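Take a look at the following structure, please.
The complex appears here without one of its protein chains, the remainder shown in place.
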Amino acid sequence: MSALDVGYAAGCGAETGMRVRRTGAFRTRRDARRYWLLLCLFLGAGVAAVLGLILYNQPVPVDSPSFIPVVKRRLTSVTAMFIAALCHSFATVAFQSVTGNRIITPSLLGYESLYSFIQTSVLFFFGATTLVRFTGTGAFFLQVALMIGLSLILFGWLLSGRYGNLHLMLLVGIIIGAGLNSVSGFMRRVLSPSEFDLLQARLIGSVNNADAAYFPIVIPLVLATALAMFLLSRRLNVLSLGRDAATAFGVHYQAHVILFLVLIAVLMATTTALIGPMTFFGFLVAMLSYQAAPTHDHRYVLPMAFAIGFGVLTSAYFLLYHVFHAQTVVSVLIELFGGIAFLTVLLRKRSL
Amino acid sequence: MSTHAMHEAEIGSPPPLAEPRPERNRLITVPFVLAVFAVIALGAVSLFTGVYDIWGREDGRDMFFITRVPRTIALMLTGAAMAMTGLIMHLVTRNKMVEPTTTGTTEWAGLGLLAAYLLVPGPTLVMRMTGAIVFSFVGTMIFFLFLRHVRLRSSLIVPITGMMLGAVVSAFSTFMTLRFNMSQVIENWFIGSFAPVQAGRYEHLWIIVAVTLITFLYANRLTIAGLGEDVATALGLHYHRLILLANALVAVCVGVVAAVIGNIPFLGLIVPNIVSMIRGDDLRSNLPWVCLTGMGTITLCDIVARVVIMPFEVPVSLILGTLGAAVFILILLRQRRSGRVR
Partner (left out) sequence: MITLQNVRKTYGGEVRIGPLNIEIPKAGITSLIGPNGAGKSTMLLMIGRLLKMDEGRIRVANMDIARSKSNDIAKILTILRQENHFITRLTVRQLVGFGRFPYSKGRLTKEDEAIISKYIDFFGLTDLEHRFLDELSGGQRQRAYVAMVLCQETEYVLLDEPLNNLDIARAVQMMEHLRRAADELGRTIVVVLHDINFAARYSDRICAMKNGQIAAFGTVDEIMRPDLLTDIFETRIEIIDGPYGKLAVY
């Protein structure tokens, strides 16, 4: 069977009668072909942008001894882009399916507020020198552990038991985030301008925040989580039908929802601690991937989401760094597009 | 409970509109008078709370009138305004979790302030206020537009979406502040505080009195507008005009407060909810209570803010932001237990 045939449903129309009736992820052969074409296109764009980011505008010639260190440094940001794209795309798609709502993002659960709360309070209580030193592996994993821990408490508290309610949990997560934001907002106000600038760099997501020292642990962690999610994507398909249908099909809904939320928490916490907050990047990616992958089947949606996320992020960085020489932080621009996409979707939705 | 049943329950228990309830319709009751006295007492405490020794110092009397009196008046007006915006939004949307913080209106006001700074270097207070009002109006309109044409499966979706919308707007504000190096403007707005209030800087808040009067006059009609376009039209009301009016009232309150004081989170949510927990859902007759409770709550919070780390003070928005968040969560959990949230 060729790659193009995977997941395609028997064509409808004239040749009825002779065909083998199959249930595929795509409605027509054309949809399937378009999917693979777009997937390759986005991955290709991603790879091209990566090559561009690494090789274009090299300050040193290839045979120079400092060529390898330069490439290495650039590889660090590219790896960070890979991690950000994987985390945000998988987490957002899975989150939207689990919650049955296509206009929300897992960033809402307060990871970003907690992250900026931690960063701000380190600066507030211990001063700038501590914040600069608050970067070791220990500090990094402390933050990841705190974020995952907080979300586990939230899920355990509000999702289990007879009153378990997903929307309520979401709303409580948002409100806790807002509460934390007002505390960190106050602390920020007391800072001197130089401290403020130092902090602001940390609070805006940027792949330049990433430190290669964490990669040996972060990469396996993220890859394993994403792989687990991909392997469970058939269950995600059923969960996206909602609680009643999933239960009727024998899927333990509550347990599976919590399982997926834990996986999502791991991804979100890791990327937020590594790169910083990016609220609407995941939303933008998820929205585009539903357009590009016209299927309910997460085995196809998830890879497409990753391809789009990676393609968008790397191309944006390449274009803004080397073509437009824009000093604007790339992620802020992506956030902006994500936000506009959100508004558009919001006003076009008929039912939620 | 099924979602279906929830809709039925929501539609099935509209606030008593025209039912004659003599004891409820009479405003001057013993508890109300007591509440008025309580708020007056809080106001008095507010007048005499502070580091500056207004009795001993020579210019104590002047300071009293330059800072203490304006601050207390500002507190009262802001409290009434923000609590009332919450109530108006509850009336119109029939959702008790809707208020400026949960619809993005606050963030739009912040963006409006920013726009004023961008368009005019060194804008006057009136310009900033206008910017904030116009943007709050547009923002609230967008949210109402969304609410009108979308079919909701859960009433909790509304605040979730609203806060998402707020996050979008504030992402945009962040972008602008970075681009034009004005982070401090937004940060200062985000932290609503009454510390800088003094004679000559707060008088625009008196606009709120006019808004309050209009709200009292239109409360019944706004309640009917909350029942939807069909019901409102059937009862001979101009639905769209009423929605615009509600929007304008909310936008003026939020905009004026944003320009003069800053961000005052969650007040519009907790005050009307607490009032209706105690007094029931008769929204119309709750209005004076909501204003009063709003005044009392914010004054109390401000006194706490002034006392807690004396001789310094914390911004009142910090107290309201954390306390409000906690109360909001408690309200949600209470509703969950009684099975009203799904």
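Residue numbering begins at 1 within each chain, and the chains themselves are lettered A and B in the order written.
The rule is short, and it goes like this: a contact is a pair of C-beta atoms (placed from the backbone, for glycine too) under 8 Å apart; a residue touches a chain by one contact, two chains touch by 3 or more.
Every value quoted in this text rests on a predicted model; they were computed, and no experiment measured them.
Enquirer: Just one of A:60, A:201 or A:245 touches the chain that is missing; which is it?
Expert: The missing chain is touched by A:245.
Enquirer: Just one of A:28, A:76, A:121 or A:200 touches the chain that is missing; which is it?
Expert: Among A:28, A:76, A:121 or A:200, only A:28 touches the chain that is not shown.
Enquirer: Using the document's definition of touch, tell me which of A:30, A:72, A:133 or A:234 contacts the absent chain.
Expert: The missing chain is touched by A:234.
Enquirer: In the complete complex, which positions of chain A touch the hidden chain?
Expert: For chain A, the residues touching the absent chain are 9-10, 12, 21-23, 25, 27-28, 96-97, 100-102, 162, 234-235, 237-238, 240-245, 247-252, 294-296, 351.
Quick note on the criterion: only the chains that are shown with their structure count from here on.
Enquirer: Which part of chain A faces chain B closely enough to touch in the complex?
Expert: Where chain A meets chain B, its residues are 101, 103-105, 108, 163, 165, 167-168, 170-172, 174-176, 178-179, 181-183, 185-186, 188-189, 196, 200, 204, 279-280, 328-329, 332-333, 335-336, 338-340, 342-343, 346-347, 349-352.
Enquirer: Along chain B, where are the residues that touch chain A in the complex?
Expert: 97, 101, 142, 145-146, 149-154, 156-157, 159-161, 163-165, 167-169, 171-172, 174-175, 178-179, 183, 187-188, 190-191, 265-266, 314-315, 317-318, 320-322, 324-326, 328-329, 332, 336-337, 341-342
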